[in-house]
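Before I ask anything, here is the structure I am working with.
For this view, one protein chain was removed and the others were kept in their places.
For clarity, chains are labelled A and B in written order, and residue numbers in each chain start from 1.
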Amino acid sequence: METPLWVPLLQATVVFTYYLLLTALLIWAERRVVARMQSRLGPNRVGPFGILQTLVDGVKMFFKEDTTPGMVNRSIFTVAPLIGVIAGFLSIAVIPIGGEVTLFGETFTLVVADLSIGVLWVLAMGSIHVYSVFLGGWASNSPYPLLGGIRSSAQMVSYEIAQGLAVASVIIYAGSLRVSDIVAGQAGSGFADGVPGWYAIPLFPAFMVFVIGMVAEAGRPPFDLAEAEGELVGGFNTEYSGLRFGMFMLAEFMSVVTMSAIVVTLFLGGPSGPTFGAPEAFAGLIGTGWFLLKMVVFIFFFILLRGALPRYRYDRLMDLGWKVLIPVALVWTLVTAAFVILEQEQPGLGTDLRLTLASIAAVIVGWLLFSGREPRDAGDGLDRHEPAPGPVAAPTTDTADDGTTPASDDTADDRQEVAP
Amino acid sequence: MTVLALAAEAVASGTSEVVLFWVFAVLALGAAIAVITMRNIVHGALMLVVNFLAIAGLYLTLESSFLSIIQVLVYAGAIMVLFLFVIMLLGVDNDDLLAADVRGRVGAVLGGALLAGALTFAFLGPYTGPASVCGPDAPAAGFGEVDCVGLGAVVDEDGEVIGGAYDEDDASGVAFLGRAMFTRYTYPFELAALLLTVATIGAVILARRRDLAPEDLDDADELGPDADGDGETRAEVGAARPVEPGMTGEAGDAPGDEPSEADGVVDVVAEPDDEREG
Partner (left out) sequence: MLSEFLPVLLLFGLATAFAVGSIAVSSLVGPRVPNPTKLAAYESGNEPLADVKNTRFSVKFYMVAMLFLIFDIEAVFVYPWAVVFRELGWFGLGQMVAFIGVLGVAFIYEIGRGGLEWD
């Protein structure tokens, strides 16, 4: 079947524009939501609710000086941000943003390409993205970017493994690498009527691993170690300015959007959803609406995380990735496969066993969460030992941690010294 | 637009595969030559990435997109990251790393010649004949004829090829590869696990040498055989970065410290924190 050339061209353009627009909206939404969480107003001047703020900021960035410091490696310094943006756009090539639409007699899906290697394409582009960060830091030839670059590339590769193994569970369930098969496998209802057949439900541990992994992969708070401004200034992009800096920012914010799209596709059914008896030609567009809605939930989740959680410490970040997420993902891959085989051979038995095991797992997780153990062992991504902010609380916490009884005079002195 | 239309036509007709082969082959060879001629070691590493990507493209023209994406994931994504981290570990623009003595050069030439010979034998020897992929009772083929196409060739009684590894449902070849790997090649697969385990344990032992005497600690910085050549560099690093007691591995061996797992271990290089402060 020959498809005219304008179809792939339209698909590529629509997808490109879709993600670019969503990224612009994300930046605006983040500033508004975080501002609201901090009792501020946020940008509210340009356009209704300040929605055009990102646009004017982008235009402004074009007219900023793009300096190149003297010590940098010029060619790689310029190429590094480009790699990030291009790999970011390419990673969503296999993700459908809607169902089938019919236009001028041609029926096609709203996806750039439904590759036979499917999800692996996403992972491969993620591994190319690491180069952007690493080279940006290295080419700067300056202390802070170098440290930030190598730190965040180590972080990215660590969580790439956890994500890749979580994806393996999805492949086990779908039995195919093709994204269209994965989406089709989640259509219809799940283990009970009215419950969606999303993989997030039977594969809940893998889903959690993927969600935590995607926050770290995108370098977003609480895992934004790359730009720990208290210690590394801006991390790998410290020496950048003008639009080359803007490209790094675009890549980072876009990874929030693309990661949301990927997790929605792999675990939440992608564009599938009730079509309310709409005619064939429009059913695909309703799918786009569902897809957007699910994505917005995750984008909002990213923003809330940024507003709510303090930054993780580097050793804990690596511990969480290597000692919690990867073992969980590995074991869950095998357990999932065992269940699928069990169900294949003795239908019905697997479901009962799964429900039993799920309740046991829930009890164990609850015990880990609420018993008196170190919070980081619970693997819930929260750090409850973070000292409370503010100058007064810090000295008291320190002395209490040492196990010594603080002399009342010392404490009083401390308070007087640091009080504003 | 016309160029695109032409490209689409070429892709559909199959002539593009020849064009793409030449593009990727030239790119791969050019990048490979650049790897060994580049003066800057990181530039050389990047050329290696280009080489890996070009080879991934070659796999694509051979209609094995699974292998192609694995090439990107493992070689460009993982092995090169390891290379770059090792370069960072050794110090990026360390010219001493580039200078090899006469013995090293002779060894490199000998090793290269051996490798070339082994590859030639592999390509021309019995391992690429029909028997190697279709079993010992494969039909003999004359020069220029291919009777047995790859691992998945389905041959009927008369020795005619009636099907191949490629089918529409498994366009990437992943299911075919999986079937072959987990039935016929079970032992090599499990051996691969053993190999990876040995590699990991070796890396741990190399990185965490704890049986060094305190007077060897200075030399532990070198990681290379020619400690003399590195003397200058070490002095520079030492001057730029004064070692503070209690912050590096040397202090860990001081008496009175708690003999914990982490403290007893020699840090081959200083922590990032030290570098920043220096």
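Heads up, the rule we're going with is that a residue touches a chain if its C-beta (ideal position, glycine included) is under 8 Å from a C-beta of that chain, and two chains touch if they have at least 3 such contacts.
Note that the structure is a prediction, hence the values are computed from the model and not measured.
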Checklist entry - Among B:33, B:114 or B:207, which residue is in contact with the omitted chain in the full complex? => result B:207
Next on the checklist: Among A:29, A:115 or A:133, which one touches the chain that has been omitted from the display?
Outcome noted: A:115
Checklist entry - So which bits of chain B touch the chain we can't see? => result 4, 7-8, 11-12, 16-17, 20, 60-61, 63, 65-66, 70, 73-74, 77-79, 81-82, 85-86, 88-94, 171, 174-175, 177-179, 181-183, 186, 189-190, 192-194, 196-197, 199-201, 203-204, 207-208, 221, 233, 236-237, 240-241, 261-263, 265, 267-272, 275-276, 278
Checklist entry - Where does chain A touch the missing chain, residue by residue? => result 8-9, 11-13, 15-16, 20, 61-67, 69-71, 78, 81-82, 85-86, 88-90, 93, 112-116, 120, 140-146, 150, 154, 157-158, 160-161, 164-165, 168, 171-172, 175-177, 233, 238-239, 242-244, 246-247, 314-315, 318-319, 322-323, 326-327, 330, 333-334, 337-338, 340-341, 344-345
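The rule we apply is simple: only the chains that are shown with their structure count from here on.
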Checklist outcome for this item: Counting only contacts in the complex, chain A reaches chain B at residues 2, 5, 9, 73, 76, 115-117, 120-121, 123-124, 127-128, 130-131, 134-135, 138, 143-144, 147, 150-151, 153-154, 157, 160, 177, 231
Next on the checklist: Looking at the complex, which residues from chain B come into contact with chain A?
Outcome noted: 1, 4-5, 8, 12, 40, 42-43, 46, 49, 65-66, 68-70, 72-73, 76-78, 81, 84-85, 88, 92, 170-172, 174, 272, 275-276
